[in-house]
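Up next is chain A:
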Amino acid sequence: MSLLNIQGLSLSYATQRGAVHALQDVSLRIPRGGAMGLVGESGSGKSSVVLALLGLLGEGAALTSDKLDFDGKDLRQAAERLRGRRIGVVFQDPAAALNPSLTIGFQVAEPLIQHRGLAREAALARAESLLGEMGITRAAEVARAYPHQLSGGMKQRAVIATALACEPELLLLDEPTTALDVTVEAQILDLLEKLRHERGVSMLLVSHNLGIVDRLCDELTVLYAGRVVEQGPCAETLSTPRHPYTRGLLAALPRVDRGRMARLAPIPGGLPDLKQPTPGCNFQPRCPFAVEACATPQPLLDGVRCHRAAEIAGQPWPIPELGESVVRPVPEALLQAEGLTRSFGGGGLFNKRAGIRAVDGVSLQIGRGEVLGLVGESGCGKSTLGRLVLRLLGADSGRIDFDGKNIPAEASSEFRRRAQIVFQNPDSSLNPRQTVDEALRRPLTRFGIASGAKATREVERLLELVRLPASYRSRYPHQMSGGEKQRIGIARALASRPDFLVCDEAVSALDVSVQAAVLNLLTDLRDRLGVAYLFISHDIGVVAHIADRIAVMYRGAIVEEGPAAAVLAPPYHPYTEALLSAVPVVGAQSRAESRIRLKGDVSTAPGEGGCRFAHRCPRRMGNICDTLTPPVREFGTAHRIACHIPAEELAAMPSAMAV
Partner candidate 1 sequence: MLIPRRAALALPALLTAMPDIASAQSSGVLRIAMSTNLRNLDPAKVTIGEEFAHVVFVFNGLTRMRADQSIEPELAESWTFSPDLKTWEFKLRRGVKFHHGREMVANDVIATYRRILDPATGAVSRTNYDMIERMEAPDPYTVIFRLSYAYGGFADILSDRQVKIIAADRIDDLATNPIGTGPFVFRSYAPGDRIVYARNPNSWEAPTKLDGVEMRILPEMSVRIAAIQAGDLDVVWDLGPENIRALREARNVRVDSVETASWDGAILNNSIPPFNDVRVRLALNLAVSKADVAEAVLFGEGSPTHSPIAPNHPFFASDIIIPARADLTRARRLLREAGHSGNIRVPLIIPVGRPVRERLGVTLQQMARTAGFDFDIQRVPFSRYSAEVAGKAPAYIDGYFARPTVDTATFPFLHSRGSQNERLWKYSDPRVDAALEAARLSGDTEVQKTHYVAMQRAMVENPPGYIAYAQRFACAYRNSVRDIQTHPMRWFDLRTTYLS
Partner candidate 2 sequence: MTSFLARRFASVIFVLWAMTVLVFAIVHVLPGSVAHMILGEFATTDAIAALEERLGLNQPLYVQYWTWFTGLLRGDFGMSLTMERPAGPVILEALGRSAILASISIVLVAILGIGLGIHSATHVGTWSDRGLTLMQYFFIAVPEFFWCILVIIFFAVWLGWLPATGYAPLHEAGFWRWAQHLILPVSTLVLGLIAHVSRLVRSSMLEAIESRYVLAARAKGIPERIVLRRHALPNALLPAITVLAVDVGILIGGIVVVESVFAFPGLGRMLIYAIDNQDIPLMMGGMIVITAIYALANLAADILYAVLNPRIRVSGSAG
């Protein structure tokens, strides 16, 4: 008898503009000790399932279901008593889920006091040991601390401890690691895996990341716009997906183990309007295999909601026309930067401690039309480096040469024209009060490229360049989707016909399907316009897909740099190795055991001098790493690694991505 049995769950929210049908007839079962993955892009309604189970939907939410049982009891009445006692919850953003004015210890102990009736001291003691079990080293100190004193990973461990306080039988996880860096994510996933095996707690994992679901869950449910489109065992469904949407998701996913060989296949179009759900297949408008019959209601037959699933099994997901990925000769240098340094928070009037050096003596060069991928975890200084290179941020020291000419701190208007930037957050990159036309026209007039009617034609050309209809000229940002806004950001950057573009996490805020389209666009633009990119991202999979050369950054310095293929294969810098092995890749079930884990995270204080990675390095050789700055070792064509480990030993490393 399954622990959690949801049959025919439907949910709709009342809004000013009519009812939004967030979930339509969702059914899933989780056996005792089992783990079900619930996958879907933003707007699919996956998080509403968690709130529906807990009975925490706000007013205006209408819930109907045939069966909503937890261990035989109807959740619609029982949820109140089960919350925190037999069902634990972990929300996405640990920083927001913890009360800023209460200590961590008390927040973990609270369920024990409430449900187990423990006295305050006993509960706090239990909480402390629970934190220890979650892998927190100085648990006593953390118990007394407040949320703002803890790092992201530490906070999530505390939230998990809170959820597990009363040993619940079911753990609901809503995007548990999305807000964390990939190495810290790996530690949390290990912890969840250990908990599942040691305590036999069953899990419902809600996520948009197929790799994580593949690693943790037995069963998988794919949600599209509120409807279950596919359901079944995880490994089987991910290796041979049957519903077109699942196949589209997998085709659009940039994979670090495949590098640049495969061109991504984006899913065209956008989400359907949840206010008028279509009786037929709601994926039809975006499905390459759609026929008229798809308009008829599609039941969920043997785990898939598509009557043509068997038929189209063999046909490959269509990949848009392959841009001529001509192999270009080694490009001559366009941008040359030496010894760039910048520190923040120097000795103010009251705080005496020295400033932290965000960028510490970085040198790099980018050739004309070349894409240098810059990858590293949050706080490693990659965004700062991006702004230093564009002279948007004053550097403490270091030189920049662009196209042979030195660029002073106050860059000339000419340099401004030839070097532009694309931002991460689509909502913040466009001025909400300006139409697309005004946004694109300003750089044209500013740099005297075009004006009047000629500028209008130029704006239409730019829109066509980023594959948007000319009618978008009169639109305001709030009338466009995230992906479309990002395209306008790119178009605006290209308006001044630059030679060099800094893409700062340009696709991180987008859903996988939209991300693929933008990545393809960037690749095509580079080929057609010969624009060089400094592509900054924390997602090594995306960087592996688009970059010609990759530089890996850790605490303000580049620890490894070289052609993409060379960096992705041994020899690795230990940090690169850890990064690659931490990335949850779909279908790499066997790799689980050989994973390499780091201690602590970016904010754990480094030792003074010596290798900056020593304090977290799994391959630390001894105090040589703590005292001596590591030499830069050369491998093959311009593949450099700064590490004390001898070259041969580095070369002999096993691949972190053995498939």
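Convention: a residue touches a chain if its C-beta (ideal position, glycine included) is under 8 Å from a C-beta of that chain, and two chains touch if they have at least 3 such contacts; residues count from 1.
How were these picked? Simply put, all candidates are chains of the complex that A comes from, given by their letters.
Bear in mind the structure is a predicted one, so any value in this text is a computation, not a measurement.
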The sole candidate from 1 or 2 in contact with chain A in this complex is number 2
So, in the complex, the side of chain A touching candidate 2 is made of residues 54, 56, 80-85, 89, 91, 93, 96-102, 110-111, 114-115, 136-139, 141-142, 144-146, 148-151, 154, 159, 162, 350-351, 603
